[in-house]
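A single protein chain has been omitted; all remaining protein chains appear in their positions.
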């Protein structure tokens, strides 16, 4: 456990900060990794941008991002590694009759073309769209694949920050529809198949299920320590990827 | 000249006392200035970051203030809906939170038995320590569904929910500070009024409360600060929709929420625009404080 | 007419206090109902485990650290500043400016304090994400609360105490320390209690400056996670309301403990001065 | 102890009757004046500590009754039982009866009516932090008087009555707390007068006043006797002698002697009274 070994190790601390969606996975990986190598890994979940900024100005060795790097960020010499993929699933209230949608229907919902569940074969009730905030990695990926822009998002949609808040919001409102990462699926919400395909890791890997996005580690070129490199190697190893899969993420290969 | 004679006349023991006196008053001054320095640093920081788009990148400040579209990924930055939402939310929270808080404080200080007050006051102070996230969760789990069901809405996330949560969050500050102020009013005032055959209620509202005015204003200012500065709870119950609210049941995105919601993922111009949102919020706070100061000065005469 | 007015006002007073108490009971009740199941010895004293089932001991320790450090810095500064404003300064421009500054500070959203702290303490002063950086940020957040409540408390101390003491040839400092501060103590204490609430309840300003490392902090320069940040992360990412509420219960108990000891201390002080 | 007092006050009644037989003209005058306040066997405790022991007094309408006695003997405490100001102090216990106009003050729960009827001026001036005008107009306003002219008139009359009008007429709107102690006390008197009460209780109302204002206030009291029943605590023997009809001498929470002022100051029946009043000076 980290507190006891921390003082005794060879002094190499790997400071990692960034995305709150990558964070829990990174914590699990770090916990397993420090069992075999007595490295001290600090993980701070403070948002992708703050993590990237920290990686650029050296507050952290590694930044975690759930979104792609902006041009100016790449220009400042950042390297990126995909450590896993994250599947995104459309969710509704458990009582909702609608269980399957086409990608086109999803787009119609989120752009406000369809506003009542009855048009989709459900009960006669208004649709309440729940989306992530502008800049969120999940939202970027979701919009890109479903194919609408932020400007098209229906204006009255509820904006929730984080998977947990979307889940809580949807679980408490039978009108609602939103999207979250695979790893947060539980019985409080119901998942929607897209074009008849279930949201599972296998389906993502076989490219039958389209909604997914990469989890990134970023670091400044030449600033990665051996310890940091070892940790990344561990993540990309078979062991590491198995742990990622157990945590609900989708392995790189 | 006089200094020379003084140094002869002031005894050794007193010299030390005066020295201490001088040093301590300097130290006190420095402490007082610390808050000014912090404020200046923070203002400087926010302005430095927030003015960049307008001074360097050529964005129009007018469009920023009056624009109704906020789509950072498409380079649209208009915060008009949020300004309106902030104003409504603040006023609403004031209208509900201040009277309830003040009346509660008055009750505890003047009417409740000592025993009752000894139980309720600390309990209300306890409310001050509950993390705002939990207020948000409470709001999301109790207030939002309640509003949704009561008004038959598709969603309960709304201006009204924000107002209620903020009013609740103001309570501990207002009650605690106001109660202390009211208790400090000298008993002779109460006696003077009661002896004139004025009822207890009359005495409270005409003599005691006015005498505690300064403390009550502080209570309001601090409570308001809590309400304006609050983010985490509001994010959960506001809905954060980007529409100009026309009714209490519309979901809204106040300025603070906008900053907290997107800061984690914002970079470049987007981030600077969030700081610019901070500038607007800041001006909003300054104006409010100014107005409150005017009101309290007026009440003073 | 007057009687009616009295009845109405009295009714409103009762209504308000009932409302306040109802809200209190509902919130605390909700938190306890949601979170009580998770409370166990292991939950409170166990180490955190990212794979679930662990405890929150590191966060409890971190929370207590931040409370203590922030208060140790903010309380003396705040009280001394208030003393300056009330007892020393000529009520002129400077005082108005300082007062305006403190009032304005109370309204700034904590996320801005957090970002400021991240740039100023963490990066510029090279403290790194750490408990100390967070505590300094928190200090700025609670300073206005302490200054204003102390000022109010000082205002209520009768002028005759000051005169009585000074006329005995004591210095201002002695007067403040021996007579003024003791009789202003209850007011100051309620300001401190409010500040503790603010410190404990803060999340945004803390996770940007102390980070979210879920391990027992080794020193003040370690990054660490407070209870509130923990419940924030849990709510935000996994939506695990039970866990967030369980953390809330622990917080409530901690605050209750602090408030009770604060009252006891003030009673003791009062006994020392009054009896 | 308290029984001793009872006996004494009974014997006083007897003496009085004898006097009456002699001075018939006096008697008629007296009879007109009904008993306004009757106090019977009053005991008062501050928590454990007893401050009044079996006090019995009979205060007549439209007379001035003076309460004298050394510091701490319970004069203020007694005075404050008459308008139930002691209700405000925690842990005060009272036994015995006080009747004002045949109504038992402690059985009837309308304290507001009681205090409207029984005005009070305190030992330390206790003006509100408002303007002078608002202080005096406070009571009438709370009674529902809104008419500006009427209020102006009440304020002016009351301030004149308290011999302070000339000093403050030009700054009625400025804060009352800026006045000197003596000025403040006179405004307090004005504030009480403004309520036009039946009974006025005064707790050393002139102890902070200079002789000239004191004289004015004493004249005022003597004038007010026509309309009001006045109970006044004073340390000033001369004052008691000058303005009061009856005097009660308090000692250690007991009434040692209660009689016509003349009698108390010329031929008191109790040695302690004599000792006290002949330490005459001041």
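Every chain is named by a letter (A, B, C and D) in the order it is written, and numbering of its residues begins at 1.
In the analysis below, a contact is a pair of C-beta atoms (placed from the backbone, for glycine too) under 8 Å apart; a residue touches a chain by one contact, two chains touch by 3 or more.
All of these numbers come straight from a predicted model, not from anything done at the bench.
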item: Interface partners of the hidden chain - shown chains only, full complex considered; value: B, C, D
item: Contact with the hidden chain (one of C:49, C:174 or C:266); value: C:174
item: Of D:35, D:147 or D:238, the residue in touch with the unshown chain; value: D:238
item: Touching residue (missing chain; options D:54, D:139, D:161 or D:182); value: D:182
item: Interface residues of subunit B (partner: the chain not displayed); value: 2, 5-6, 9-11, 13-14, 17-18
item: Missing-chain contacts mapped onto subunit C; value: 90-91, 158-171, 174, 178-179, 182-183, 273-275
item: Missing-partner contacts on subunit D, residue numbers; value: 69-73, 76, 123-124, 167, 179-183, 186, 204, 207-215, 235-239, 242, 276, 279-282
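The definition used in the following text is that only the chains that are shown with their structure count from here on.
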item: Two chains sharing the most C-beta contacts; value: B-C
item: Rounded Å distance between subunit A and subunit B, as computed from the means of their C-alpha atoms; value: 35
item: Subunit B-subunit C separation of Cα centroids, rounded to whole Å; value: 15
item: For subunit C, residues contacting two or more additional chains; value: 2, 235, 241
item: Residue numbers of subunit D (touch at least two other chains); value: 142-143
